[in-house]
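Heads up, one of the protein chains got dropped from this complex, but the rest are sitting where they should.
Up next, subunit A:
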Amino acid sequence: MISQVFILSSQGDHLIYKDFRGEAGSDVVNLFYEKVTALTGDQPPVVMRHKDVHFVHVRQGGLYWVATTTADTSPFTIIEFLNRLTALVKDYCGSLSERSVQMNFALIYELLDEVVDYGYIQTTSSDILKNFIQTEAVSSKPFSLFDLSNVGLFGAETQQSKVAPSSAATRPIQSSRDQGGKSEIFVDVIERMLVVIGSNGVLMKADIEGEIKVKCYMPTCSEMRIGLNEEFSIGKSQLRGYGAAVRVDECSFHQAVRLDEFDSLRILRLCPSQGEQTVMQYQLSDDLPSAPPFRLFPTIERDNGGRLLMYMKLRCDLPPKRSVLDPTRLQSFSSELNLSQELSSPDQSAELQPQSRAVVWKIPRFPGGTQLSALFKLEVPGFSSASMLEVGPVSLSFELPKITATGLQIRFLRLSPFQPGPAQRWVRYVTHSDSYTIRI
């Protein structure tokens, strides 16, 4: 049971406040903000309490999404609801930011009104909601000439326009209905890697969490068929085909997915509703099908001047011609330091962040199959041999477009049997680093 829902900006401005049950006063908003900003770093902020009022909140898009409730409520439900609410707002407003929430407050009030009644969640399905929501979204991005950048000279179809711009999927779902705009469907395969590589280069832990998301901008969509790799297998025992099997440990599907063709043909059938939904989630632990994408060869020594020399060689083991965005981080010392560096290419940069005690090495482009190197010299006062222990680990954060770590691919994407007007279908793959750590 939810008593109130409110949205605060990170500065504490009230963006949305809705009281469903009239049990607590509106001063709880300020109270919440005071409490949440007074927390020290290590205290779990998710649930806070003031007398009988319990605050549960999530942070998304730089905003606080807060629900007040009673002690015996299920935290899973409330948190899932708040996450779902943010997803709905994102669907309806296009993006999730302070600005978009501010501009679309009327729409969000309307949403909240339909989603929750008297503190009870009624529905969060965008299929049902679309019949009730009347307000139109105000797009927070004004028209810009840059949007035309992928239209070729004199409107000619160029190579570029075959790739959807990254902003294509951040628009309100409703615009398609009213403007008769493009009916598009995006299927995203998103994987997150959690990798720990030991100091000897051995893979200590490798987990992949992946999901297939469908974002649908079609007012009516009958049925969609998503074909996965035929050799896709679930669990350890089951192996299919002779080639390199694409294997995951566990797999779960959205309840709307029909799996009658899944066992034999690996085809997911569903009728996507408007907006974004996660069709399938899967996990793979402790077993990467291919070598980890990055390897690091560090050499750490001290020179006679008491300086610490860190020589880093970073190799990207992906197939060539894949460029990669890749800021690397390296944890280091607490004391006052001076950093001097020698990097292998001028477009890279490195800086020392005193707050997080880390050297951040930013690499804008990292083509597959190449190797980069850097030499960091650190002046550490009071340096002792034990301080070497404190260097590391190295954490990489990156985004690998067009690559899935598990090897999962979408064979085909069919909209059947009939679509009014041309529908554009986009399939995108991306692998993020949730946590990619290399010990030194």
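Rule of thumb we're sticking to: a contact is a pair of C-beta atoms (placed from the backbone, for glycine too) under 8 Å apart; a residue touches a chain by one contact, two chains touch by 3 or more; residues count from 1.
FYI, contacts and distances are computed from a predicted model.
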Chain excluded from display, named as in UniProt, from "Trafficking protein particle complex subunit 3-like protein", "Small ribosomal subunit protein uS9m", "Beta-adaptin appendage C-terminal subdomain domain-containing protein" or "Phospholipid/glycerol acyltransferase domain-containing protein": "Beta-adaptin appendage C-terminal subdomain domain-containing protein"
Contact with the hidden chain (one of A:Ser97, A:Thr124, A:Ser233 or A:Gln341): A:Thr124
Hidden-chain contact residue, picked from the options A:Phe32, A:Phe81 or A:Trp361: A:Phe81
Residue numbers in subunit A that touch the chain omitted from display: 13-17, 19, 22, 40-47, 49, 54, 56-59, 69, 71-77, 79-83, 105-106, 109-110, 113, 117-118, 120-125, 131-132, 134-135, 192, 194, 196, 198, 204-205, 207, 209, 250, 252-253, 281, 283, 285-286, 329, 331, 334, 356-358, 382, 384, 386-387, 389-390, 393, 395, 397, 434-437, 439
